[in-house]
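Here the complex is missing a single protein chain, while all its other protein chains stay put.
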Amino acid sequence: MWILGTYNYWIFITLMMIGLYIVIVRGNLVKKIIGLNIFQSSVFLFFISVGKISDGTAPIILHDGGEAIYSNPLPHVLILTAIVVAVSTSALALSLIVRIHESYGTIQEDLIREAERAP
Amino acid sequence: MLALVVTWAAFAISLVLLFQVLNDGPIRYFFGGWAPPWGIEYRIDALNGFVLVIVGFVSAAVLLFAGPSVGKEIREGHQHLFYAMVMLLLAGLYGMAITGDAFNVFVFLEIASLASYALIAMGKDRRALTAAFQYLVLGTVGATFFLIGIGLLYAMTGTLNMVDMAERIHGIHGSRTVLTAFAFLTVGIALKAAVFPMHYWLPGAYAYAPSVVSALLAGTATKVAVYLLLRFIMIFGADFAYVALPLGATLTVLAAVGILIASSSAILQNDAKRLLAFSSVAHLGYIILGIGLGNDTGVTGGILHMFNHALAKGAVFLAMGAVMLQIGTTHINRLQGLGRVMPWTMAGFTAAGLSLIGVPLTAGFVSKWYIVTAAIDRGWWPLVLVMVASSILAVFYIWRIIDAVYFSAPGPGAENVKEAPMTMLAALWMLAGASVYFGIDSSFPASVASKAAAIVLAQMP
Amino acid sequence: MMATEHLILRVVAKLLIPLILLFGLYVQFHGETGPGGGFQAGVIFAAAFILYALVFGPENTRRVAPEWLISTLMAIGVLLYFSTGAASLLYRANFLEYGVLSTDFVAGQKLGIFLVELGVGITVSSVMIAIYLAFAERQGSG
Partner (left out) sequence: MNESWIIGAALVTPLLAMVGIGVFRQRPNAREAASLVAGIVLFGLAAWLVPGVADGDRPELILYEFLPGISLGFRVEPLGLGFALIASFLWVITTLYSIGYMRAHNASNQTRFYLFFALSLGAVSGAAFAANLVTLYVFYEALTLATIPLVTHSGGEASRRAGRVYVGLLLGTSLTMMLIAIAWIWTLTGTTEFVAGGVFTEGGTLKFGITPGILAALLVLMVLGTGKAGLMPFHRWLPAAMVAPTPVSALLHAVAVVKLGVFTVLKVTIYTFGIETLSSFGIGRALMYLAAFTLIAAGIFALREDNLKRRLAYSTISQLAYIVLGAMLVTKVGAIAGGMHITAHAFAKITLFFCAGAVMVTLHKTKVSEMNGVGRNMPITMTAFLVASLSVAGLPFTGGFWGKWYLALGALETDQIVMFWVILAGSLLSLGYLLPPAVRAFYGGPKGADQPPMTLAGEARWPMVTAITVTAVISVLLFFAAEPIFGFLDTIDFRGR
């Protein structure tokens, strides 16, 4: 049963490996970035899922002053920051790709390498 | 201009901070008045105080240098962006060094990395783009690994404050999660610090980036990454890292192989900046070697070499920047005869180059001495051989440039080349002079480094 | 040229955009008492602009959000954040210790969080818009 009980770990690992695979294998730079995003998202998912407590609510003091079970907010905060970072990374990467496309006329890694060797 | 003032101010502040730390012990600063472990804490001790000074000194010199060089190598409309990026990079580096909060480290790490990707991409050569892209992919993977490590640590200890973490982690050393966290952190940081064999991104990035950026990154970015490695060794406890886990052995083997391979590759390069980039990988190997040795002298040597190498490598890259400004290339064959037309630049290069080789009376010798004696002390003779073999290789690759610069007839058009502007020379000599000065009197950096090493190894049995 | 095509898209977009903006503002100002905050709000706010740009083209969007305005807003957001933090320095407290901004500690904290989140929101939304427009316009020009 422990395999099912830790299903979030399995999803995390699968996604992570898919992401890394894409980063390594794909020659298209845009696809590489997509792979990188999947890779990062898997980590984000993992931490969000770890922070979740079943039946927990948002960590806000209730008006009646009663106690409530709430999910740990810290992972959310951290991952929110990490997402922002990931977005900026993607933006930067895409802009690099645009400029690579402008100067090489291609975004295929092997073609770029060829163009580099040619002159 | 504003950027220059800011960097100098930051340098001055970091010096003041370091001396204060040396006199009064660690300084702590609570953000938003929240005491740890809830709030974010900034904490400065001898170790990161020293790192701050390194970053401050190198950046102060580099920014002094930047004006004419940036004018030549960066497109007209992009110069203000360039300075903004440099400031962002420095903010990230300072932040990484100063913060006492593990997640904060990640944020600053990414800030610094994003800024450096952008800076590298500003290089004139179109290969700068692909180099930056490569760095971006690897850097992001590294940072994400780092994030995983921090997350796991948080899951185990329930805190992000580094001091707190170090305390709480003590009881749960054996746990598999902690081991995993350690592995992820080490790999992530190693990617950032370009530890062999994860140095793949570095030569391209340094070679095609604008010279100012090469100098800045070589002097600061990788050093801060190495600092992180030390910091996390502290968190896990030196006894855990060195004794329970084979961190020392792993690092030293990697470092030794890296030193040899990178030095040999350096000899084969035809572009001076690329050559120096490979030499950077080799010297990071020295630093890691010192840390991996895990004894007092070794870690002191490693930390000291961070400082000395930052000075020397910063200086040689600045010299190459001056060359770039005057002749527009750094291909070794085009450097011929420059010793005659740019005597001051090349003298600075030579002084710093000697420090890279590790000739006595330069700073490089002092740290090499520490590391070699540490290796002999541990009885790890192969490492001693690696160290000296790499000195020989260093003689070869530095001499290749010196040979071209001084002993070759000037190529066509060399008569029109002029000496670099005064401010650039001043910056260059600030670094080169320091690397000679601290070779003659090493007491200041050495004493700080040994204090820092004592902190790192505090829990060593 | 787009005037006659994609009629449905244009109508739906026109309907949706105010709602998105409103939702963005809600998330923004709800930040200190419920789920929400500057990051999310900024992104939602920017999404409205991006939708507009997608449907009506970047040229039209630039009329609403010219480059000077966007870059100024980026800087203003960050400055707002920092000056809030620095303001507490003036009260001899630590950076960002904004309980001291008002006579009442809790009120001061509310004020501080509000200002900080506002700064974050402004910056994030303008940055997002800037990124999108930079890409879109680049493609257009070649």
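A few remarks follow.
Chains here go by letter, A, B and C, matching the order in which they are written, and residues are numbered from 1 within each.
Definition applied: a contact is a pair of C-beta atoms (placed from the backbone, for glycine too) under 8 Å apart; a residue touches a chain by one contact, two chains touch by 3 or more.
Quick caveat: nothing in here was measured; it's all calculated off a predicted structure.
Here the chain not displayed is in touch, across the complete complex, with B. Shown as candidates are B:Val51, B:Leu230, B:Ile291 or B:Val372; the residue that touches the absent chain is B:Val372. Considering B:Ala225, B:Ala255, B:Ala319 or B:Ile357, the position touching the chain not shown turns out to be B:Ile357 (whole complex).
Subunit B residues in contact with the hidden partner, per the touch definition given at the top, are 354, 357-361, 366, 369-370, 372-373, 376-377, 384, 388-389, 391-392, 395-396, 399, 403, 406-408, 441-443, 446, 450.
In this text, only the chains that are shown with their structure count from here on.
Comparing chain C-alpha centroids with the centroid of the full set of protein C-alpha atoms picks out B as the closest. Mean C-alpha position of subunit B lies 37 Å from that of subunit C.
Centre to centre, using the average C-alpha position, subunit A and subunit B are separated by 28 Å. With centres defined as mean CA coordinates, subunit C is found 23 Å away from subunit A.
Of all residues in subunit B, none touches 2 or more other chains.
Looking at subunit C, one finds that none of its residues touch two or more other chains.
Against subunit B, the residues of subunit A that register as touching in their complex are 20, 23, 29, 32-33, 36, 39-40, 43, 46-47, 50, 74-75, 78, 81-82, 85, 88-89, 92-93, 96-97, 99-100, 103-104, 112, 116. Residues 33-35, 39-40, 124, 131, 134-135, 138-139 of subunit C are the ones that touch subunit A when the two sit in their complex. Taken together, the subunit B residues at the contact with subunit A in this complex read 103, 106-107, 110, 114, 117-118, 121, 126-127, 129-130, 132-133, 136-137, 140-141, 143-144, 147-148, 151, 154-155, 160.
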